[in-house]
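One protein chain is absent from this view; the other protein chains keep their places.
The block that comes next holds chain A.
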Amino acid sequence: MNDESAQRMPRPDPRAPRGRVLDAHLHLLDRQVLDRDGTPVTTIDDLELDGIELGARIEPGSPAPSVAAILTGPQLLMRIFGGHAPAARRISIPWKLVASVGTTVRLGVGADSLDASWVERWVSRHIIGRIPGGRHDPE
């Protein structure tokens, strides 16, 4: 977060964030994620945070954590029923692919390029796409 402009323009309260403040719980979790073309990809089931250890005490003055990725898939069950998924089993969308955050979260890439949409692709290829008419526009 510390880029040049912040150093050039000192603010009254150095801890106050610049720009629009997003509450992760209110503005990110459970929001719809759309791809570059506006196709729904998933809902934000959970977030992966960097710079913070689970269960560790947070020392005053330590740097703020940052959002590393959007988590989906089995992570939804973890949030509802508790527990942890091993990192290898997580389905994530790196936060750097996010283009904008509004009432939906827009990605800068197409859904088909993401691991997170493999179930959709599998169902499309093996079931729905094989039924006659499945690849045509409705009439």
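Annotations for the structure displayed:
Everything that follows uses one rule, which is that a contact is a pair of C-beta atoms (placed from the backbone, for glycine too) under 8 Å apart; a residue touches a chain by one contact, two chains touch by 3 or more; residues count from 1.
We take it that contacts and distances are computed from a predicted model.
Only one chain is not pictured, and the protein name UniProt records for it, out of "Ferredoxin", "Mn2+/Fe2+ NRAMP family transporter", "Sulfite reductase" or "Spermidine/putrescine transport system ATP-binding protein", is "Mn2+/Fe2+ NRAMP family transporter".
In the full complex, chain A contacts the hidden chain through residues 29-33, 39-43, 45, 72, 76, 79-80, 103-104, 111, 119-121, 123-124, 127-129, 131, 133-139.
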